[in-house]
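What follows is a single structure, written as structure tokens, with notes after it.
Every protein chain but one is kept in place in this view of the complex.
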Amino acid sequence: MNVFDQWRNAAVAKPLAESIRSIAGERPIRIMEVCGGHTAAIYRFALQRMLPGTIQFLHGPGCPVCVTGTDFIDRAIAIARAEKTTVASFGDLIRVPGSTLSLAEARAAGSSVEVFYSAMDALEWAVHHPDRTVVFLAIGFETTACTIAAALSEAVRRQVKNFRILSAMKTMPGALHALLSDSRTNVDALILPGHVCSVIGSQPFEFIAHELRIPCVVSGFEPLDILESVRMLSCQLVEHRCEVEIQYRRAVKPSGNVAAQQIMEQMFEPVDMTWRGLGSIPASGLGVRREYSAWDAASLAGKTAPSKEPPGCRCGDVLRGSIRPEECSLFRKACTPDRPRGACMVSSEGACAAVYQFAGAEDEH
Amino acid sequence: MNVFDQWRNAAVAKPLAESIRSIAGERPIRIMEVCGGHTAAIYRFALQRMLPGTIQFLHGPGCPVCVTGTDFIDRAIAIARAEKTTVASFGDLIRVPGSTLSLAEARAAGSSVEVFYSAMDALEWAVHHPDRTVVFLAIGFETTACTIAAALSEAVRRQVKNFRILSAMKTMPGALHALLSDSRTNVDALILPGHVCSVIGSQPFEFIAHELRIPCVVSGFEPLDILESVRMLSCQLVEHRCEVEIQYRRAVKPSGNVAAQQIMEQMFEPVDMTWRGLGSIPASGLGVRREYSAWDAASLAGKTAPSKEPPGCRCGDVLRGSIRPEECSLFRKACTPDRPRGACMVSSEGACAAVYQFAGAEDEH
Amino acid sequence: MSTERITLAHGAGGESMRRLIRELFREAFGSPELQPLADAALLELDSRQAAFTTDSYTVKPIFFPGGNIGKLCIAGTVNDLSVMGARPVCLSFSCIIEEGLPLAVLEQIVQSAAEEARGAGVSIVTGDTKVVARGECDEIFITTSGIGVRPFGKGLSTDGIKAGDAILINGFIGDHGISVLAARGNLSMQVKAESDCAPLNGLIESILTESAGVKWMRDATRGGLAAVLSELAEDTPCGIMIDESSVPVRESVQAVCELLGFDPLHIANEGKVVMVVENAEAEKILTVMKRDPLGAHAVCIGEVTEDSTGIVRLKTPVGTVRRLHRPAGELLPRIC
Partner (left out) sequence: MSTERITLAHGAGGESMRRLIRELFREAFGSPELQPLADAALLELDSRQAAFTTDSYTVKPIFFPGGNIGKLCIAGTVNDLSVMGARPVCLSFSCIIEEGLPLAVLEQIVQSAAEEARGAGVSIVTGDTKVVARGECDEIFITTSGIGVRPFGKGLSTDGIKAGDAILINGFIGDHGISVLAARGNLSMQVKAESDCAPLNGLIESILTESAGVKWMRDATRGGLAAVLSELAEDTPCGIMIDESSVPVRESVQAVCELLGFDPLHIANEGKVVMVVENAEAEKILTVMKRDPLGAHAVCIGEVTEDSTGIVRLKTPVGTVRRLHRPAGELLPRIC
């Protein structure tokens, strides 16, 4: 019996699923989750199978590795080729295919690429390797961005001049605005990213309920959290309410974590950002503030040839929720977690990887 | 049948030894050889055993590694500790004990020490590692010095600025003058270093025959060469002649190799030099000429603590020919080629190593 | 001795190497067959039916909670033989050492290996030592090979497996992989995990002696439980159904996995054996397992099914069923 059992419990889950079934009735409900953690949990616990077929999960642009564009990988590889330069990356990112190589392949071919679990570790490594320029590949949403801000702040305080940040950090609210305003997007309800909300709170998402008229619930990541959130969304829909409710009360306050918001604001400023699948969205990214430009690696990135997406790859469509992973013709054939063609097959939070890894008990071999 | 057989031939050697025996008679003859190559050959072919006991070989200061002082090793280690610095060395030298460590031990403890077979190879390495300062440990006599001069000249021509030379290069004539003028030295005849003479000729050694009245023969390195030289020296002694004769005619002219002398003169100038066992001898070394001081590593060598000789080590006495290796109390006990305490046990040309490796068919186990 | 470091001379075939072999390896391993200066050990085997295995160990760091590379390489090779139904008899021990490794570190590793071998009742009978220059390997790599004889387990194969057979494991999964990961020191959290690295030959021999109900077994190393089960399913005309709730996972291991997006079923173990046993014998075998400290937490985690041929299905804690695949892509490098 461990702590996780309380949220992974068939005795609670089954009645909860029954209650959803009776609330929703025959009504078709398309629920988008926009955090890769939710995507992974939905597949890992096969939650779809507990719910009526009328309730469908769509997977949004919530996996940090997946939404990072091919051009960013290409720039990182170009930087890694420079002398005395080490590119510091989160683990998954190095396996994402760029236009010609992944960072892992670039490393195998001789470039210096090191993997870290946090920006702070990369900073420490830079301190111990003063002869190398260490470029940290900053990806992720607000959850990760605040830890990167803390590392950058520390670098500034200690004047670690050989540590720089190449940013592809993204912010959720702007991206969701762009995605959900798009007429091609067909979503009835939204599971909001619990971790992001623990940092920025639920308030920045209020516009979705009030302006776009889509019910929202901030959900935790355990299966019972998600089922509970689906129940709450079903209630809103049936009751014609559009609110931002918080299911994940053990971690999220409407106002979020003010200290974390402050450090992000102190170190970063909003910039336009390119999202895989969504294109460039105004002010949907975080860049290093001009006063810390000595720590910004943007200037280091030389010119790279125009980026090419892998032929046939439909990660963009998957990230917009327009197709399911299985609908891509490369899926499980040319594209596998072992030899990924597209970013969504790389990270454990990617929809394609989740389907590959967890789906198919009855339907495939 | 290979090319070496002509100089390693019992059918010729035996009558030659007989002829020496009949020329020398009962007369005790103390012959010093001052090239490590001769020392090694004498032991390797057990030449002493062909000759009457009255003819004895004394081993002089002719092994380049052996005569290099402990202070030079200490300075090299201090340099190797510096950041982005690689010490480039001939193989044997790295095993010579310094005051606390050898270069091999320094390398095992993390310093950058690379082994090369020639200065030119070290220069090429420096060209391929532009971010490192490569300090070549220049040791050896005129034979080696001319090749180092060629490498330095090339470094200057190509303006390879990260290549430097730390010199402990030595010249034979001055050292022999000091050694043979010493009243403690008791030598009847001299086998002159064949390789050194192939560079500087036999003329610079004429003073030994004429001023110090010691018969000399420039000898080759094969066993028949050495036996022939011993025969020539015996004749001089019996006939009361004191000349510099050349046995090694296939390689040595009285005037030597003028081109080699010129390049040495162009790059190097005479400096006072410390010899293990002999102390400092005026103008017995070669330093980098002032105009090439950018390539001189002498300025890089920081202060090191005063050098300490290994307790009990008698390499100095061995190099002066005052004791035989077996007379040192460390020999074959605390000091072996595998764990050398003194320099003479390191190089295959060192007297102690030669005795260790080759002596003792009848007399030891 | 304690500040001495390995130098290239220790691998050069000369006196330093002879001394290292005599004073360290022979002293520690001290088996009668070990003549380190002979080219091969001469053996008298109990049977002409033998099992033969090899593994190279490159684990980083070389010391981790619960073990080190020396203990690991013995346990790993002993287990590879044991799960084939063979009784491990003798091992070889070949190491590639980086110049500069403190001699004291090598001593500790060799002592661990020696103790582990003694504990497992196997002899280290032959070996080799190479030293490479600084930067040409990472501290030390060890390759062990092993020979086992096959008094038991003639029938161990997937052939006899049929629907209804029980699937057992001897305890918690994921401990090794997570403890090595944590020992690298670049997780920003404190992790309480100790490698389960241990030789299982004693446990396995007890079971095979007391019950004829074991049909097949494997140790769940690289690729974890998921890899072993996938391999099993592919090799039988049946399916496998696992009950995730019954698979023992320590809370600390689970927590790290959740944080990093790993599945404990994919994490390497070094002291876990998965057995397919006749259903009627399952209880008895579990009892035998539990008598051994290495099997204290043994449980039945699933069963062989008639349907879903060739695939592994997993019943999740919330009661749904999904497919369990072997891990794909690079999980953690250098855990073994």
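Order of writing sets the labels: A, B and C. Residues in every chain begin at 1.
In this text, a contact is a pair of C-beta atoms (placed from the backbone, for glycine too) under 8 Å apart; a residue touches a chain by one contact, two chains touch by 3 or more.
Fair warning: this is a prediction, and the values are worked out from it, not measured in the lab.
Shown chains touched by the missing chain in the whole complex: A, B, C. Across the entire complex, the residue among C:Lys71, C:Arg222 or C:Lys315 in touch with the chain not shown is C:Arg222. Screening B:Leu224, B:Leu286 or B:Ala351 against the full complex identifies B:Leu224 as the residue touching the chain left out. Among C:Gly135, C:Gly155, C:Pro237 or C:Pro293, only C:Gly135 touches the chain left out of the display.
Although one chain is not shown, part of subunit A still touches it, namely residues 104-105, 107-110, 336-339.
Against the chain not displayed here, subunit C makes contact via residues 7-9, 11-15, 37-58, 60, 79-81, 83-84, 86, 90, 92-96, 125-128, 130-133, 135-138, 141, 143, 145-148, 150, 218-219, 222-223, 227, 231, 268, 326-331, 333-334, 336. Within the entire complex, the positions of subunit B that touch the omitted partner chain are 2-5, 8-10, 13-14, 40, 43-47, 49-50, 95, 104, 116-118, 120-121, 223-224, 227, 336-338, 340, 346-349, 356-362, 364-365.
The criterion applied here is as follows: only the chains that are shown with their structure count from here on.
For this pair, subunit B with subunit C, the centres built from the Cα atoms lie 56 Å apart.
Per-chain CA centroids place subunit A at a distance of 69 Å from subunit B. Taking each chain's centre as the average of its CA atoms, subunit A and subunit C sit 36 Å apart.
For subunit C, residues touching at least two other chains: there are none.
Contact of a single residue of subunit B with at least two other chains is seen at no position.
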